[in-house]
Every structure is written in structure tokens, then in C-alpha cells.
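Every protein chain except one is present and positioned as in the full complex.
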Amino acid sequence: MSTLKELAALVGGELIGNPRLEISGVSEIQNGKPGTITFLANPRYKKYLNDTKAAAVFTNDRNLLKEQAGIVVDNPQMALAIILKYFQSAVPRPEGIHPTAIVDPTAEIGENVSIGPYSIIAAGAQIGSGTTIGAHTVIGYNTEIGTDSQLYPRVVIYHDCRIGDRVLIHSGTVIGCDGFGFVTIDDIHHKIPQTGRVTIGHDVELGANCTIDRGTIGDTQIGAGSKFDNLVHVAHNVKIGKGCLVAGEVGFAGSAVIGDYCIFAGQVGVAPHLEVGDRAICAAKTGVTKSIPGGKVYAGMPVREIREQNKRDAVLTAVALLKKRLLKLEEKVIAPHLAKDE
Amino acid sequence: MSTLKELAALVGGELIGNPRLEISGVSEIQNGKPGTITFLANPRYKKYLNDTKAAAVFTNDRNLLKEQAGIVVDNPQMALAIILKYFQSAVPRPEGIHPTAIVDPTAEIGENVSIGPYSIIAAGAQIGSGTTIGAHTVIGYNTEIGTDSQLYPRVVIYHDCRIGDRVLIHSGTVIGCDGFGFVTIDDIHHKIPQTGRVTIGHDVELGANCTIDRGTIGDTQIGAGSKFDNLVHVAHNVKIGKGCLVAGEVGFAGSAVIGDYCIFAGQVGVAPHLEVGDRAICAAKTGVTKSIPGGKVYAGMPVREIREQNKRDAVLTAVALLKKRLLKLEEKVIAPHLAKDE
Partner (left out) sequence: MSTLKELAALVGGELIGNPRLEISGVSEIQNGKPGTITFLANPRYKKYLNDTKAAAVFTNDRNLLKEQAGIVVDNPQMALAIILKYFQSAVPRPEGIHPTAIVDPTAEIGENVSIGPYSIIAAGAQIGSGTTIGAHTVIGYNTEIGTDSQLYPRVVIYHDCRIGDRVLIHSGTVIGCDGFGFVTIDDIHHKIPQTGRVTIGHDVELGANCTIDRGTIGDTQIGAGSKFDNLVHVAHNVKIGKGCLVAGEVGFAGSAVIGDYCIFAGQVGVAPHLEVGDRAICAAKTGVTKSIPGGKVYAGMPVREIREQNKRDAVLTAVALLKKRLLKLEEKVIAPHLAKDE
């Protein structure tokens, strides 16, 4: 329980209303709960503002707070992140190495590492200090994990991978599995050994049930600060830059090279051996079938700049309407008995 | 082994042929096996009817059973469901809590609960009576599971989730992982804590390797009676209604609100913050890019009513044919030497 004044100080915002108003937590604006603070970041939710039962609101628009108490901040989402962390109730972190964990004597385990039940740390592995390894996790031969990282239960990392510091990996994600590489001779697909590694930079987050293939020769790489949603597939030899955002069910085919600070919305696919420039943005379901320069917004399959894609969509609408108008015209003027196929 | 008469009674159908015909099981119509009963529900498979080696057929069309024995029912698929259950050979269910399972002393375990080897039930968790927890499953802190539910091996449910009664969850599915929420300031993606829960209603089925993110503040919800295929992704704050059918590899982006009894075919994607009305149907690969009213059938990317989508497809066909006809005409009449680009 905190006062509105305390929360305003916490986020560096301007207080509107009673400073001693007591706030017990955070609620959604459309399901606002008495005694809590809510937030308005996406204008789509403005319609709920007047009727919300929340006691106060984070907003960047002081004019919205005529009737309501709240806190004016530049970035309501950042304020939300701070306040959620402040109110978050801790899930207990087990201390030390659980007696059922199997840790090879040659593995190097840092200070204050937590290793959950039934986890397996193979020979030569290194786990940096402060890192949490969830239950049922398998860390392969010679794999290294940095400091203060967190692996949720049931992550698998194959041998010889490199994971940075402060990396967060959700359950079910598999790192270092074989790339999809075959040479076909006389209808037999011969396996190309996948002898490279996966390297994942600092501050990366990977969602649940992702798959990150190891490189064939060199490394599959994910740059520092990149964040992945669930069920993302990264094929062998892919290089992903720094600070990228990758939404759910995106797939990167083999040897694609992705710049820094790119954004991929849900279900995008990138074809093999292509280059995507820095700060490129791909709308949902984009099929990246050729290399694309950075700094632009793309959509469609095959990929085009989104403006062009939208124009093509509009042209087809126009042609379809034209046909309709033509048929109506024919019906009226020339041959009404023939214009029945609509 | 049962007689055709007994099976007809079981499904409440009309017997055609020898009532004492003995039936030992069920087979597919295209791979019909002597001594078994098959079924004809999808007209696509009618071509196999005359040659099937099965001894009898479920059908809703009495006229098809002139030469063959069978059972006439209103709904051959429902009859199939009943008969398959009747003939199904049981897989043994281990009794009680396996000695290798780690159950926190504060967890509440109901009567007749089965907990498989190496499973982990965290502090404060509750498992309702009659529920089966497969091997290698992890149930998080304070999570509650109802009665008579079944979790296949290797499910992970994070802390503070709520799972209903008679829920079926297949292997590899992860529930309650963090939503994909970040605030970006100066190219740094700051994590928004995901402090909500997942609530799953009664009689829900989730396929294998699905991922259901927890809410940011409120809950991610899946309504009673909804059924999900494999590899489905549900982002944070999504609300899915009752009785929905969701096919494989579908993805729901954050805060989407889905009505009751909707159907999503394979690989559909729904963009964030949208509303899909009750009983909307989306064809495979639909990209739901705007809110759509219920009770209609949709397709395409961007989403349109399927009739409109099909018309647009036809218009493009017409324009392409027009070009072809024009080129042929030019070749014949005006400038045959110029019309070589086809």
C-alpha cells in the first residue's frame, strides 16, 4: 500500500488529485478496481476512462485528468513497468543446487546460482554467478551461461553454446539443435553435420517453445538486447542484430542476416540467405523473399514496402468496383438480360 | 467383440443387415479391415464405399446400404466417437503419487490424484480430485488445477494460474509464461513485469507445445469448452470465449478479445487489441488486421469476408485473362511481330 504521492515520486511524474490517496496495486482500465491505479497508453482504451473504477490513472495527457486523480508522465508504459515491478509479489527462488540436480564435477558453477530439481549440467559447462536454472533443464557439454540469467523450467541447451548475462529464457525453448542441412544425391538426403554453435548476447529474452538451431560451421547469433516472443524459429547460421523485437511464430530461414533494432510482427517469415537492414519493420505475416533495406516498413508476400502493398490492395478494390459499376451500367443501358452473374 | 445389433443399440441407430454380425473394432473406409465397422461422414470418401473390406458402415444415408451391412444414424461422426471409446484399449494410469515426484508440503492434493515420476508441485499449489499429472510436469507456486483434469507428460504451468475441471493438456504446452511486453526508450527495451494470471475454463483441451502467456495486469483467459490444436500461441491479456475451435499454429496477439464459438483454421493470426465477434469463422492463414463482427466467414490478409476475398481473387483472374486475350488478338489482327512476350 502506497500513497499516490509516493508513486508519483517513484516514476518522476506530476501528481493530480489527493496526494494521500492510497493505492494497493494496478488494474486494467476496462476492469478497473477500486483502490488501484490504471494507465492509458493506447488511445484505443480511452473510451473506458470515464467509467473505470480505478482510483487513479497514469497518462501523458494532463487534460484527461479533469475529474480523476492520476499521475502525468511522459511515458505511461514506462511508469506502468516501474509500478508493476514495485507491486509485484515475489515468487520464491529456491536457493542453491537441488539435491536431485545432476551437476558434472567438471562443470563450473558461480556463486549464488540456483539449480532446480532434476536439472542436468553436463561436463565442462559453466554457469555464471546469480543465474537461476529452473527445474528439468538440460545444459549441454561445454555450454556457458553468463551471470544473473534466468532459465525457466525445462529449457534445453545443447553442447558448446554461449549465453550472455541477464538473459531470460522461457520454458520449452531449445537452443543449439541441429540446423536443417542436407545434401540430396539420388533422392537420399545426406545430413550435413552441424558443428557450429549458438551465441546469445546479454539482456536477450526468449519466449516459450522457441527453437534456435546451431550453426553449420560458424555460429547462429542473437545480438544483445533482442527480445523474442514464443514459438519463434531461428535456423542455422542466422545472425540477428542488437535490440530486435521478434513477435510470436516468426521464422528465420538459414543464413539470414538481420540488422539491429528490427521489428518483426507475428508470423513473419524470412527466406534463406537474405539481408534485412537496420531498423526495418515487417508487418504481420510478411514473407521476406528478397533482401530489404533498413529504415522502412514492409508487408505482404512477396514482401514490398507497406505503402506499395496498400496501393496494390487498393487497385484491386478499384478494379473490382469498376466491374460492379460496369455490370450495373450494362444492366441498365445495353443488355439487362445478360447481366445476371453478380 | 460385439454384434452389430449391440452396436446399433449403443449409438441409437437403425440396423441394416445381419444383427448377429460380429464386429471387433473400427477401421478407416479406405483401409477397411474384415470384421470391423467403418464410417462415412465426409462425402469425399464415398468413392471407397463399394470396395471397403470393412464388414459394416455407419452412415446417415440409408440408400447407401443396399449391398452392405451397417447402421443408419443421424450423425456418423458422433457414432464413431461413441464406438471408438467403446473399443478403446486402456493405457494404464499409475495410481497415487510416484515416489520421485516432488510435492511441496503446502500443496493440496485431492483424492485419487495420479502424479507421475519426476513431476514437481510447488508450494501453495492445489490439484483437484481425480486429476492425472503426467511425468516431468511442473506446477508452479499457488497454481490451482480442478478435478478430473489430465496433464500429459512434460507440461509446465507457471505460478498463480487457474485451470478448470476436466481440462486436457498435451505434452510440451507451457502456460503462464511472460507476455511480450516492453517499453522502448533510447533503443533499450525495458521489460514490463507480467503480473497477471492465466485462467482456463472447464472442459478445455490444449494440444501439444502450445504457449499461453500470463496477463500483464489482469488475466489471459480461455473460456469453457474451447479446444486448441498444437503449437497455438496465445499472447498476454487475450480473452478467448466459450466453445471456440482453434486449429494448429494459430497465433493471438496481445489483448485480442475473441467471442464465443469462433472457429480459427490453421495458421490464422489475430493482431493485437482487436475484437472478434461470436461465431466468427476464419479460414486458414487469415490475417485478422481489424476487429470483425461475429457470425460471418472470413479469409485473406488483410482480412475480408470470404465472399469478398473470393471475388477479388476472381477479378485478378479476369484481368489476367483479359491481357492474354488482348495479346492474342493483337497477334492475329494488328501486330503479330510485336506480340511475343507471352
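Per-chain residue numbering starts at 1, and chain names A and B are given in the order in which the chains are listed.
Definition applied: a residue touches a chain if its C-beta (ideal position, glycine included) is under 8 Å from a C-beta of that chain, and two chains touch if they have at least 3 such contacts.
Everything quoted here is computed from the prediction, not taken from an experiment.
Within the whole complex, the absent chain has one touching residue among B:8, B:40, B:57 or B:135, and that is B:135.
For the chain missing from the display, the contacting residue among B:40, B:56 or B:80 is B:80, taking the whole complex into account.
From the options A:28, A:165 or A:213, the residue with contact to the chain not on display is A:213. In the full complex, subunit A touches the hidden chain at residues 102, 118, 120, 123, 136, 138, 140-141, 154, 156, 158-159, 172, 174, 177-178, 180, 182-185, 187-193, 195, 209-211, 213, 216-218, 231, 233, 235, 237, 249, 251, 253, 267, 269, 271, 273, 285, 287, 289, 301-302, 311-312, 315-316, 318-319. Against the chain not displayed here, subunit B makes contact via residues 26-28, 31, 42, 44, 75, 77-78, 80-81, 84-85, 87-89, 91-92, 100, 116-118, 134-136, 152-154, 168, 170-172, 205, 207-209, 225, 227, 229-231, 243, 245, 247-249, 261, 265-267, 284-285, 301, 313, 316-317, 319-320, 323.
As a working rule, only the chains that are shown with their structure count from here on.
Chain centres here are Cα means. That of subunit A falls 24 Å from that of subunit B.
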